[in-house]
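Data block below; observations after.
Note that this complex is displayed minus one protein chain, with the remaining chains in position.
Chain lettering (A and B) follows the sequence in which the chains are written, and residue indices restart at 1 in each chain.
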Amino acid sequence: MGENSITTNQYSMQRDLPFSITDRDVVLELKNIVKKFPGIIANDHVSLKIYTGEVHALLGENGAGKSTLMKVVYGLYHKDEGEILVRNETANIRVPQDAMALGIGMVHQHFMLIPNISVIENVILGLKSQHYPLLDLDQAMKRVQVFANDFGLNVPLNTKVGKLTVGQQQKVEIIKALYRGARILILDEPTAVLIPQEIEELFKLIHKLRDDGVTIIFISHKLKEVLRVSDRVTVMRRGNLIKTVDTPNTTTLDLAELMVGKTVDLTIAKGPCKSGEAHLQIKDAYARDDQDVMKINNFTLDLKAGEIHGLAGVDGNGQQTLTQIIMGLRPLEKGQILYHGKDISKVRTFERIQNGIEHIPENRQTEGLIMGMSITDNLLLENFEVPPYAKRGMRQFKIMQEHAVELMQKFALRAPEPGLLAKKLSGGNQQKVILARSLWCNPTVLIAMQPTRGLDVGAASFIHRQIVEARDKGCAVLIISSELDEIMALSDVISVIYEGHIAETRKAKETNLNRIGFLMAGGRPEEAPVGPAEEITFLT
Amino acid sequence: MSEDTNEKLVPPVKPKARFNLPLASIGLPLLSIVIAILIGAVIMVLMGYDPINAYSALWQGSFGNLVQSSETIKTAVPLLLCGLGIAFAFQSGAFNIGAVGQMYAGALAAIIVAGQFPQIPGPLHMILATLAAFVAGGLWALVPALLKIYSGSNEIISTILLNYIGIYLVDYMVSGPIKIGGHSDAPTSFPVVADTMYPKLIPHTALHIGLVIALTAMVIVFFIMHYTTAGQKVRIVGLNRVAASHAGIRANQVFLLAFFFSGTLAGLAGACEILGYQTRLISGFAPTTGYDAIAVALLAGFEPFVVGLSALFFAGLQTGAVAMEAIAKLPAQLVDLVRVLAILAVLAASSPRILEIARRLQGEDRKW
Partner (left out) sequence: MVNISQFLRRSGTRNAIIIILAILIIGVILQVANESTRTILDGILSILLTPEFVKAALIAATPLLLAALGGLISELSGVLNMALESMMLIGAFVAYTAADHGGNPWAGLLAAAIAGMLIGLVHAIFTIYLRCSQVVVAVALNLFALASTALSFRILYIQTGFVSAPGFEALRFPVLSDLPYFGIAFFQHNILIYLSLLLIPVMWFVLYKTSWGLTLRSVGEHPMAASTVGINVTRVRYIAVLLSGAIAGMSGSALVSASGINAFQENLSAGRGFIAFAAVIFGRYNPIGAFLGTILFGLGDALQIRLQAYGVDVPYQLLLMLPYVITMIALIFFMRNARGPAASGTPFNEEE
């Protein structure tokens, strides 16, 4: 670990802080923090000490309360009980500005950047320049440029943020926090949106900041990353702080057990793959998106029966458009989609679904469910017009109800009654509704986009089991996920998508994370790293 | 390895009878009306008038006797029809502000068919004229709907623009091509052929079979919305278009049809006015009905049967206002105030913020 040196004005800061930093001080202390939401205790008497200049990871599965805890520290939420001490003085943090005044900055999981305005404007948003109310961009530019150079952000500062890559946007967020004098930097799931190479860059950046005396709190649910980047790890589970350990002294298995609370089998039980004929074939497809950009570009893919086909790729390389053309939500400009050999490019979505092509959309609340309708109505969203649920246009309520109860039982959907509105369901149960709807009639093709995003371990492994079960029944499954671990663990065959076409397709056993990451970033297959497949462990 | 199974599923429950509307549907509008009446009373007192006197005069004028009641009901008919259309369109996620234009288009079609072709036998002629109005209203509504789908134009703006275009079109037609011979004060069209007029339900009153048409429409809309797959489709599209298309529903088609249907109802309202009451098309014959119907639908929470009650309320205010002015010497605009208050009360009471507060108080917020 680097030296904890006293920092001089290495970075021009908005103002000088009226205190000095020495080694191993407790820079942030949380005492018995309680935060409740209706029906749930998100943080249950959490106490924690963070030292100056360390990289401290907050580890836990989705819903453990780590994000909530840090949002309380940052002033986005109000704590119900407890104390926060910053540099041994009680801090009254009610709004983000209070936190910022104390030198606390936060980079959120979903960037708080405004795409339509420039980098420099985003950085200085909300700050008063010397010539207030006039914007003084030139002054600010000089100072921000220093940061930008240090972090390798090589774009003109007046570029609109929307035009930057995700990795670049993240750097802007970090600069934004540091510009406001942050000495404690909270990063919330920063690697969720990055490709492996960008993750490397981020880790280097984090260590550089640490070496300059900035304290980093790294929130994540990914074991391996936490082990690589942090000095200490605090594990949270269901709102409780379980334990804090020194990173060099722990392993993935230890951490996993702390996270989940019982001995955990990290592998996914999966029988051998018995692949058969190709249920769905996409040949030389071209398709544009709403902005008229050619998102699917000479795309060819075969989905075989009884096979889980993983599609790895950075968000925005055509995955959404791909799902849309398979489901018939978007027309093909050129090329074909063959289902059991027949061209279905002109077939309506409804017909495709009725004939066994199902999908789990990326965004369950906006694309998969009608939040204001009941579980029953959602379960029958694709079939409510079809007998026996409707006869000559008239809905058959009793049969609908029975169907819902049956599905709820089969898919372990715990809810008081099928008439409950979907918006009252947890994320896991919501996803189960979609899953139940897609799987109950044994589809021939299943497209699963980000199937376990935002779900806890229990729900995620249920979904995985169901997917494997479907595959064993002969379904051709396409998994599109940004969790590479999930793809590596579940898939029989893995393809990498880049700029709308397939960079490579290989059996899962014959490829590895490095190679996939390289291809995801646009590298050429000939130059991609080879090597043995790694031991695949997966936990959320 | 399975998840904790502490909670058993509740055994299958008998499906709820669908006849009883949830209490909130009627309760909310009623509550708003009561609030509005009360606030109106307070204002009357402040202005030095006697609210009891005023409201009883209002009642006299709207429902006091057979003649007045039938007058009120006759006024309620077009409000009900347009309101139904607006409510239906709203369920599909569309704001149909174009009832004025659609009604005018319907009226124009009705007069053109009913005012000519005397050789067609009576009943058939009447039906044809009504049908023409039906279709004309639907087509007038189709234009903004098509524009929305094929070019993304905001349907609110285009329906309003078409309202003005419709008003001017009628004005032009009635001053020119379909003008009645001789002089008249306001531009008027030729009259309808006698036997196309809607028969009266009660002789010597204003009440005509338009009421039957309206009530039938009300029942049909209710039925479609709650019992048919078509209604379900409309509601799904209205709640979440994207999810609807992902599930295979052709959201555009549903939207178009809902808008069209909504226009046909407004067109029917036009037919009722022409064939049932006015028997000729006068320029500016129903300047605000289409807009008032929006308020009617709003107050009713877009629920078909409640729209009927709401239409009756608005019509009662309108016919009663004249009496209130005559008897209690109150300026008639107070009635408009009551109307507006009722709308604002409904908006406030059904607003997300108030609903959230209500939910919090009930402690009903857990997730499953």
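Definition applied: contacts are C-beta pairs under 8 Å (C-beta built on N, C-alpha and C of every residue); 3 or more make two chains touch, one makes a residue touch a chain.
Since the structure is predicted, the reported quantities are computational estimates derived from the model, not experimental observations.
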In the intact complex, which of the depicted chains does the undisplayed chain touch?
A, B
Answer key for A:His108, A:Arg414 or A:His501 versus the chain not shown reads A:His108
Looking at A:Leu76, A:Ile399 or A:Ala521, which residue reaches the missing chain?
A:Leu76
Given the contact definition stated above, which residue among B:Val34, B:Ile52 or B:Ile157 touches the chain not shown here?
B:Ile157
One chain is left out of this view; which of A:Met100, A:Leu164 or A:Ile375 touches it in the full complex?
A:Met100
Residues belonging to chain B that touch the chain removed from view
95, 97, 147, 149-154, 156-158, 160-165, 168-169, 171-172, 175-176, 288, 291-292, 294-295, 298, 331-333, 336, 339-340, 343-344, 347-348, 350-354
Contact with the hidden chain only, please: which chain A residues?
76-78, 95-97, 100, 106, 108, 111-117, 121, 125-129, 132-135, 176, 290, 292
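Here is the rule we use: only the chains that are shown with their structure count from here on.
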Based only on mean CA positions, could you tell me how far chain A sits from chain B in angstrom?
47
In the complex, chain A residues that touch chain B:
38-40, 327, 329, 348-354, 359, 361, 366-373, 377, 381-382, 384-385, 390, 393-395, 397-398, 400-402, 405, 408-409, 412, 414-417, 419-420, 424-426, 429, 458, 462
So in the complex, the part of chain B that touches chain A is made up of which residues?
2-3, 5, 7, 9-10, 12-13, 15-16, 18, 227-230, 232-233, 235-236, 239-240, 242-250, 360, 363, 365-368
